[in-house]
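With one protein chain removed, the remaining protein chains of the complex are shown where they sit.
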Amino acid sequence: MSGLSANVLYVLVGTVLFGISAGLLGTFVVLRRQALIGDALAHAALPGICLAFLLSGGMKHPVFFICGAVVTGLLGSLAMRAIVRQSRIKEDTALGLVLSVFFGVGILLLTYIQHQPFGNQSGIDRFLFGQAAAIVGRDLWLFGGIAGMVICAVMVMYKELKVLVFDPDFARSIGLPLSRIDMIVLVLTVLVVTAGLQSVGVVLMAAMLVTPAVAARQWTDRLGAMLGYSAVFGALASMSGTGLSTLAPHMPTGPWIVVCATAIFALSLVMAPHRGIAPRWWRHRQTSHRIHEENTLRTLYRLVEDGRGENVSIAMMQQYRAISLRQGIQILARLERRGFVIPIGDRAAWHLTSAGLREAERLVRRHRLWEVYLSRYLQLGPGAVHAGAEDIEHILTPELEARLEAVLQHPAVDPHARKIPYATGEER
Amino acid sequence: MTAHAIAIQDLTIAYQRKPVLWDVTLEIPAGSLACIIGPNGAGKSTLIKGVMGLLPMASGVVTIFGHPLQDVRQRVGYVPQRGSVDWDFPTTVLDVVLMGRYGHLPLFARPRRHDRDLARAALEQVGMETFADRQISQLSGGQQQRVFLARALVQDADLYLMDEPFAGVDAATEQAIVVLLQTLQQRGKTMIVVHHDLQTVSEYFDWAVLLNLRLVASGPVDTAFTEEHLRVTYGGRLNLLTAIGEEIS
Partner (left out) sequence: MTAALLIIGTGGLVAASCGLLGSFLILRRMSMLGDAISHAVLPGIALAFLLTQSRHPIPMLFGASTLGLVTAFCTEFLHRTGRLASDAAIGVTFTWLFAVGVIVISLFAGQIDLDQECVLYGEIAYVPWDTWIVGGRSLGPRALWIMGGVFCCDLAFVFLCYKELKVTTFDPDLARTLGISTRTFHYLLMGAVSMTTVAAFELVGAILVVAMLIAPGATAYLLTDRLGWLLLWSVAIGILSAAGGYGLAMMIDASIAGAMATVAGGFFVLALLGAPHHGIISRHLARRRSFGNGPPVT
């Protein structure tokens, strides 16, 4: 019993260490839009592992495998760069090409080895699908070493990495040794990928670099925090995945880790406070409701102003604004709930309440002041508007409105010669 | 009603939550040679793409010759910006021009001799007939633009929307395009062109639309293209507006 739990512990510590290092490096990989590089590197490692096995005459020491994997992994990524730089082939095609052809060569070598007299390739097979259950004490040192190197590298080179990710041309212009940093990141990625082959296998390696990092992106807009989140998510996914896979016998660990990571991602995608789909949808709905309500109040005001009567039907509103009947009914129902309008008869017409009239006056004043401002000062700086004024007239604060009024010296009419309504006693 | 080539009412287009075009209402009479001008980021291309249904409208109604776009698709030709396609695509000049005929061909049908003749004629009209069998990656910027115009010609539309056809072309091409636009106008076509060069507005166009997130002016060149409107359109920022920007962000 104690033997089993020690084994489980090894696996747990090993996958968690791997999850942390993959999460950290994955952040950079994702931000540089190279999300699938892990996939390519993992596949390109196979021929290296096979070659190492062949050259060492059948030794099965993990260090040999890792050396082989690093060599062909680097070769693969250099080949990708050369193809993109030297021909009209685009990046995605180069990636898929290197991935599949290197892997094909790997398979060729692997089957060749199987047919050799010394070809007991069980050690190699382990790298293909991952077999976390086979992690032993010796491997922990390896995982720990790699995780340590990744953490050190990220801490030491934090600011260089930041510039490299954000603006490589600028980094080069200020004299950072870009290609050297790039190389270090690449080697670290290859190391992590190779280590990961053992716990999650070739195909799922891509997930460990990408999924925790994109999940982390949902929660924060800062690189430092994103690194933290990503490492935590990676560790969390590894932990829960390993735990789940021990519940039943013969369960593969790697796929469960990936499924857990994806679950974390899905949750982040939907729920994250700022970028999440649900909060975004809700905010969008709120904004569009408010704009529609305000526009409708203004329309009602204008109908009254134009002497079309106090009781207004949707058909009358449609002469002023492009809205559908259904939209009109919904908006008016919301306004009724806010106490701004009351229905007349069997809801065929609507009437502004005194609260509604006050609100409509406020909106019309704001709108017309804004129009006066635009036409009088003739200056609408796009830069200032882009700075965040999504919908200026709907978000003018009372203070700004007062300033607007003062600057314009309380104009009586708007550019279309329509009267600007002021609160009683204030009108000039 | 049908005197208008295009009528836009209350058009608002938003990327995510940020409206990039607000409450645009305008009408352009049929037979006009109109330009849309405004500073970078004013929403000129956005307006055209919104009209063509390439961007979702947040609100508003667009009618073309008195009908919604779906009913008159064949009467509208669109000339996108040159940079919007992959010029490494393995195809010839003639082939690109032929794509303009696809709207007139039924599903599965191949272009016929008649379409090919039309395409060659269009190439001739833009002075590119000798390039018909060239690979498109071998063309210069001006030549690429002419190919796009030829493609629009074979669409045989009544209204053309062109996104910056004059951007980055040589003087010869610019002249060729102007002549082409005027010829088309004489044949009763309407053209709406996103334009950058204020110097040439009165020379090339007879209708001007000034845009800066909102519509500033739309009308015959001599009434709309005035100094005052230009100041509105291109004016710098003002303190109050900056204050608002800071308040919100």
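Order of writing sets the chain letters: A and B. Residues in each chain are counted from 1.
Basically, a contact is a pair of C-beta atoms (placed from the backbone, for glycine too) under 8 Å apart; a residue touches a chain by one contact, two chains touch by 3 or more.
Note that the coordinates shown come from a computational prediction; the quantities given were computed from them, not determined experimentally.
K.L.:
When the whole complex is taken into account, which chains on show are touched by the absent chain?
P.N.:
Counted over the whole complex, the chain not pictured touches A, B.
K.L.:
In the whole complex, not just what's shown, which of A:Ala171, A:Leu188 or A:Val210 touches the removed chain?
P.N.:
Residue touching the chain left out of view: A:Val210.
K.L.:
Check the options A:Val11, A:Leu74, A:Leu99 or A:Val341 and report the residue that touches the missing chain.
P.N.:
A:Leu99
K.L.:
Looking at the whole complex, which of B:Ala3, B:Val61, B:Val85 or B:Val179 touches the chain that is not displayed?
P.N.:
If we include the chain that is not displayed, B:Val85 is the one touching it.
K.L.:
Tell me which of A:Val63, A:Val136, A:Ala225 or A:Ile277 is the one touching the absent chain.
P.N.:
Touches the omitted chain: A:Ile277.
K.L.:
Counting contacts across the full complex, list the positions on chain B that touch the omitted chain.
P.N.:
These residues of chain B touch the chain that is not shown: 49, 52-54, 70, 73-74, 76-78, 80, 84-86, 89-92, 95-96, 99, 102-103, 105, 107-111, 135, 137-138, 151, 155.
K.L.:
If you put the missing chain back, which residues of chain A would it touch?
P.N.:
30, 33-36, 38-39, 43, 83, 86-90, 92-93, 95-97, 99-112, 115, 128-129, 202-204, 206-207, 209-211, 213-214, 248, 250-252, 254-256, 258-259, 262, 265, 269, 275, 277
Going forward, only the chains that are shown with their structure count from here on.
K.L.:
With chain centres defined as C-alpha means, what is the inter-centre distance between chain A and chain B in Å?
P.N.:
Between these chains, centre-to-centre, one finds 34 Å.
K.L.:
Mind listing the chain B positions that touch chain A in their complex?
P.N.:
Residues 9-10, 17-19, 39-42, 58-61, 88, 212-214, 228, 231-232, 235-238, 240-249.
K.L.:
Please name which positions on chain A make contact with chain B in the complex.
P.N.:
Residue positions touching the partner: 88, 283-284, 287-288, 321-322, 373-375, 377-392, 395-397, 400, 403-404, 407.
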